[in-house]
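Note that one protein chain of the assembly has been removed; the remaining protein chains are unaltered in position.
Residue numbering begins at 1 within each chain, and the chains themselves are lettered A and B in the order written.
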Amino acid sequence: MRRLSTINIAALALGLAFLYLPIAVLVIYSFNGSRLVTLWGGWSLRWYGELFRDAAMLESAAISLRLALISASAATVLGTLAALALARERFHGRLLFAGMVYAPLVMPEIITGLSLLLLFVAFNFERGFWAIAVAHTTLTLSFVAVIVQSRLATVDRSLEEAAMDLGCPPLRTFLTVTLPLIWPAVASGFLLAFALSLDDLVIANFVTGPGATTLPIRIYSEVRLGVKPEINAVCTIMIAVVATGLVIASLLTKRSQARQDRGALGARL
Amino acid sequence: MAAQPLVTFDRVTKRFGDFTAIDDLTLDIFEREFFALLGPSGCGKTTLLRLLAGFEAPDEGRVLLGGEDLAGVPPYRRPVNMMFQSYALFPHLTVAGNIAFGLKQDRLPKAEIAERVDEMLALVQLGALAQRKPDQLSGGQRQRVALARSLAKRPKVLLLDEPLAALDRKLREETRFELKELQARLATTFVIVTHDQDEAMTVADRIAVMDHGRIAQVGVPAEIYEQPNSRWVAEFVGDVNLIEGRVTTVYPSFVLLERDGLRLRVAATAVVSPGTTAWAALRPEKISIAHEASDSAENGAAGIVTDIGYLGTVSRYKVRLDCGLVVEAAMMNASRRASQTIGVNDRVWLSWTPEAGVLLTR
Partner (left out) sequence: MGDMSKTTNTRSSRLIVLAPYAWLVLFFLAPFLIVLKISLSQSTLMQPPYAPLLALDAGWQGLKDFFGALSLDNYAALFTDALYRRSYLKSLEVAAVSTAILLFIGYPVAYALARAPRRWQAILVLLVVLPFWTSFLIRVYAWINILQRDGLLNDALLALHIIDRPTTWLATDSAVYIGIVYSYFPFMVLPLYATLERMDESLLEAAADLGAPPWKTFFLVTVPLSLPGIAAGALLCFIPITGEFVMPDLLGSSATLMIGQTLWTEFFGNRDWPAAAALAVVLLVILAGPILLYQRREARALERR
């Protein structure tokens, strides 16, 4: 078995401490009973209570969740199609297409946000919830596409050919053979798109309109005014939700992975 | 054999970019034949199979099945089925699910599907494993599932793409005979693609040897082996001594070939004229090796044994002839001590009849 040297253990420990210490501080202080952020006033759920009485914050949370659900769904469909196109189809303008799929992954958000806003203005598209939904779909479909495409690359092309050879038309082949094999990637693509949409501030701030104040926009405007214990509480809840989702997702994929590994082992014996 | 071919490739050309995979190829395959496409990798044999299955479309020419042009017919509407080299078993379906897959596409009644799956499982003796997933099977079991799946729809033609390549040697040799027996029992047309000449010889009724997208030779196995039509076929199928020489005299039944003082009599299996270059293709097992010269032999040469390879059933002798040419001869180890009678550095005499060799002009 492989063992880690002291230096490696130290690197890992320091790296993880760097990642988790600030979050731990934030979480602990969300349970602080004191009004002063920095003074420890004993454990308390006071700020969570305040939070649930803050109608504006709750409304923003509802908007953000709805937005994430809609844009992640659209991005999952479009992104999966884009992945299929890149992995399986030959067509004109493939290079431009690949460029457009990969570019949003690294494009500074400020440019994406500005350009989408100017598009909406040019076409008199009302700024607000649906503008953000379109913007988030555009941004996140690239992430879905890359995840699904890398999974598709591991799916033996001859499986799809075998299905067609056995009389299965293309659409049904996709649904009965390809999709079951790539679903973990599609699911994690959806989760990532959901998280990115929930997270986005810059793009949303460009294309938002009245009545579409998302959670990050609201938190941002509060944070600019200084640290507030209530914000610690919001952040803690968000962290808990994301962590739970991720752990469930990784357990799901791990189990199917483990099954495959066991199978491969069985075949070798 | 029926007069009308079941499958016809009519002047088919297929290119991938600059690469010509199939080059103006014409070929007929008849009903109930076990037909082998034999050739080295890259010769176009798999492409030919994929053209028939419908995964590729010819750039020129036609592919006919039962006299009907297949152009524009997608793979899922062709009454041919393929067994893939990788087997392409659906990892998310059970053995039974894999075999039933094609039948479900035809919307057969449930009872009929179940019956046909059982029949197929019995055919390949996998009844006990029906509910296993492919990754819980051994290589040999997977191979049989793939075979059962491609046979379940009772295709007009079964296409087999290197079906035994992934098996280890012993299993591969057993499976060859099973395949042949199965084909005879089902009376279905089988087209197999292989790079393994032993495999092609064992299973096939007829073999097409392919090279660079063209057919080098078509014939029954014995024809391909005993009467190759070119040096390339002779060398690809089995082991051969190719002796280049100048044609000096042409007699009605044999030809005189000369090289470095060596004079060979070769049966006139090809039309040649004096002064041209030709080759005698001599299989090692057709050359006899002995310590003493036999006067009666029409072809003979003396030399020194430089190397002996003991292969069990036969031993192979590398002999450097006095003229400098190195020739390989093979002899059955009929008696247990036969291999010991000739040793390295022994001076030996090789002899063969004119009919042992084939005269080749290309």
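Definition applied: a contact is a pair of C-beta atoms (placed from the backbone, for glycine too) under 8 Å apart; a residue touches a chain by one contact, two chains touch by 3 or more.
Remember, it's a predicted structure, so these values are computed and weren't measured experimentally.
Colleague: Write down which of A:L19, A:L45, A:L58 or A:L179 is the residue touching the left-out chain.
Modeller: Considering all chains, including the one not shown, the answer is A:L19.
Colleague: Contact with the hidden chain only, please: which subunit A residues?
Modeller: 1-5, 7-9, 11-12, 14-16, 18-20, 22-23, 25-26, 29, 37-38, 78-79, 81-82, 84-86, 88-89, 91, 93, 97-111, 114-116, 118-119, 121-122, 134-135, 137-138, 141, 145-146, 149-150, 153-154, 169-171, 195, 198-199, 201-202, 206, 216, 219-220, 223-224, 227, 231-232, 235, 238-239, 242-243, 246-247, 250, 254
By our rule, only the chains that are shown with their structure count from here on.
Colleague: Please tell me the distance, in whole Å, between the geometric centres of subunit A and subunit B computed from their C-alpha atoms.
Modeller: 54
Colleague: Can you check the complex and tell me which residues of subunit A touch subunit B?
Modeller: Listed in rising order, the residues are 156, 158-159, 161-170, 172-173, 177, 180-181, 260, 263-264, 266-267.
Colleague: Using the touch definition up top, name the residues of subunit B that touch subunit A in the complex.
Modeller: 53-55, 74-78, 80-82, 84-86, 88-92, 101-102, 105-106, 133-139, 142, 149-150, 153
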